[in-house]
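A single protein chain has been omitted; all remaining protein chains appear in their positions.
Naming follows writing order (A and B), and every chain is counted from residue 1.
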Amino acid sequence: MGSLFSLQQFVNGLQLGSIYALIALGYTMVYGIVRLINFAHGDFYMIGAYAAYAAFFLFNAYIAPGNVLVFLVLIVAMVVGAAVAMLSNRLAYRPLRYKPRLSSLVTAIGISMFLEYFFSAFPLIGPSPRGFPEVLPKVMWTIGSAQVSNYVVIDLVVAAALMIGLTLLIQKSALGRAMRAVAQDKDAAKLMGINVEGIISFTFLIGGAFAGAAGLLAGLTYPRIMPYMGILPGLKAFIAAVLGGIGNVPGAMLGAYIMGIAETTANAYNSLLGEGIAFVILILVLLVRPTGILGEKTADKI
Amino acid sequence: MHLLKKFPLLAAALCFYIVVTILSLDQVDILNGYFMVIIERSLIFVILAASLNLINGITGQFSLGHMGFAAVGAYVSGTITTLLLKLPPPAPDAIFSGPMLVFLVAIVVGGLCAAGVGFLIGFPSLRLKGDYLAIMTLGFGEIIRTILNNIDYVGGPRGLLGIPKFSNFGVITLFTFLIIVLLRNLVQSSHGRALLSVRENELASELCGVDTTKYKVLGFVIGAFCAGIAGGLLAHLLQLAHPTQYGFLPSTLLLIMVYAGGMGSLTGSILAAFSLTFLTEGLRVAFDNIPSFNLGGTMVRVGTEWVMVIYAVLLILIMLFRTEGIMGMREAKLLIIGEKKK
Partner (left out) sequence: MSALLSIQGMSHYFGGLKAVSNFSFDVPEGVIYGLIGPNGSGKTTIFNLITGIYTPTEGRIIFNGQDIIGKKPFRIVQCGVARTFQNLRIFGNLSVIDNIRIARHYKVKSGLFASLLRVPSFRREEEEIREEAMQLTRLMLLEERANDDAKNLPYGALRRLEIARALATKPKLVLLDEPAAGMNPKETDELMGLIRRVRDEFKVTVFLIEHHMKLVMNVCERVKVIDFGETIAEGDPRVVGKDPKVLEAYLGRGGAEC
């Protein structure tokens, strides 16, 4: 356990924050581009974890547990996450693109429900939790007062790599410019010759891939997976995105790490507080500063 | 139907006749207990669906935590009858016995507490629109559930058990009938029109002199009150109250019910509540009866979780193809209060 503000807590918080960050990025990017809170996003994370699980058994026949296996399994998780995300967009969100926003929101709830119960009902996957296999042998080091495992390193490194990659993409590449343009004004972007639907699809792809990666990392770090594992982390990651400023990419990362550290600290104090801290943060943000830490105010023209 | 509308007294008499018939059939055990419970649950869901419809469909807000209000009603009334007063189970034939009256009071107290919570939630939510409001209500619903899960006095994660079965067909029917009539009267009055105007165009409504803040809160409070009553009735029917019954997924099922019936139509909510409750039971029984079969060496069981998968697909299909559900915003003629023509 450790005391309230120890190095161990901090490390645990960073670990949790990394996973939240990857999920939160998907939420924030999709919201930024189509103004939709994709309730199903947490379930892409869950599917990523299950895909990683399946991939492990597939590849383990040929490759022993180790860095290579982790890498392969990560790729699979990201690909599957991306695929499910793009499919959801194509089948459910795209037809409702120009209808009232509430319809898309409710549909997202429906997709979330569908994925959770489908995975729960499907005979070979089943509702019971499964232990996640040891894809990588665990190694522990002691830094100061904290016990740090190589899993922590993996979590931080993978998250950091993906986030840096994303930031470079958005800031430096033509594709990133197109994404920013579509986020600002879809119609204007269309008139500029940008393939808006394609960009939207790509955004879902990245969001889903990141969620899938988060799923793998979660499976490694907290080795139990089940069909409903996406609900709470999804909600908390979303709250983290709101905290940082929904639609704002650096904001999502900032909010996620704050959330991760806050939750770990609160949990050490009192488990009820640990469960509820996310909702307390949500309500405070919505009441005090709905646009979030890094978000901007947009005025409605009357 | 036209005949019934012309003679409201006739309609009332018909309802009364149906109710008495069911009661007597129940007494002589022709309608078995299981069937009765489904009818009773349907009636309770009528209250839940109609009250959610008041918030989402009539006033145009978006509440995703409606079952949270029901939870407050369930736990408050359950605490009063079971933990505080330790009432004995009701005697089968007692209609106006002392404990029964206490139960009725407890139910109303539960509703009032739920209304209070609705007020607390309504206020901050006013500044938020659409998505943010949805998340806020979802958050509140989860907070209620988390708190209840952690109060050991009311059973914590095991739930509040041993609640005496005070909810019988007569009591439930009475409450359902009263609430539907009151909601109908509300919606078809000037206050109801004010609620509708908030849904239609909030800015224009404000510019017509309507205190939109007051009416948004009013919608929440009345909706919460009714949900609290329903929660109390449910707890005393199932004889327990458990935090998982009132979380996000049950709230979503309610949402499906209201969408299926028609956002803005009380009639739709009544129809949907009955249809979907019966359908759920039917599907559960059907799925239970599918035998496990052997698939390449493993025994495969088709579980009742598939019922929920069907509901999820139903919601998606409604959103994609028929957002207005069965009734749209229309009411059955029976529920429309006639205007005198000169």
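Please note the rule applied: contacts are C-beta pairs under 8 Å (C-beta built on N, C-alpha and C of every residue); 3 or more make two chains touch, one makes a residue touch a chain.
Since this is a predicted model, take the numbers as computed values, not measurements.
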| item | value |
| --- | --- |
| Option touching the unshown chain, where B:Leu87, B:Ile163, B:Val210 or B:Leu254 are the choices | B:Val210 |
| Of B:Thr21, B:Ser97, B:Ser189 or B:Thr244, the residue in touch with the unshown chain | B:Ser189 |
| Where the unshown chain meets chain B, residue by residue | 182, 185-186, 189-194, 196-197, 200-201, 203-212, 218, 264, 329, 337, 339-340 |
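By our rule, only the chains that are shown with their structure count from here on.
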| item | value |
| --- | --- |
| Centre-to-centre distance between chain B and chain A (centres being mean Cα positions), rounded to whole Å | 34 |
| Contact set on chain A toward chain B in their complex | 35, 37, 92, 95-96, 99, 101-103, 105-107, 109-111, 113-114, 117-118, 120-121, 123-124, 127, 231, 235, 238-239, 242, 272, 275-276, 279, 282-283, 286-287, 290, 302 |
| Touch list for chain B against partner chain A, complex | 62, 64, 124, 127-128, 130-132, 134-136, 138-140, 142-143, 146-147, 150, 203, 248-249, 252, 255, 259, 295, 298, 300-303, 305-306, 308-309, 311-313, 315-316, 319-320, 323 |
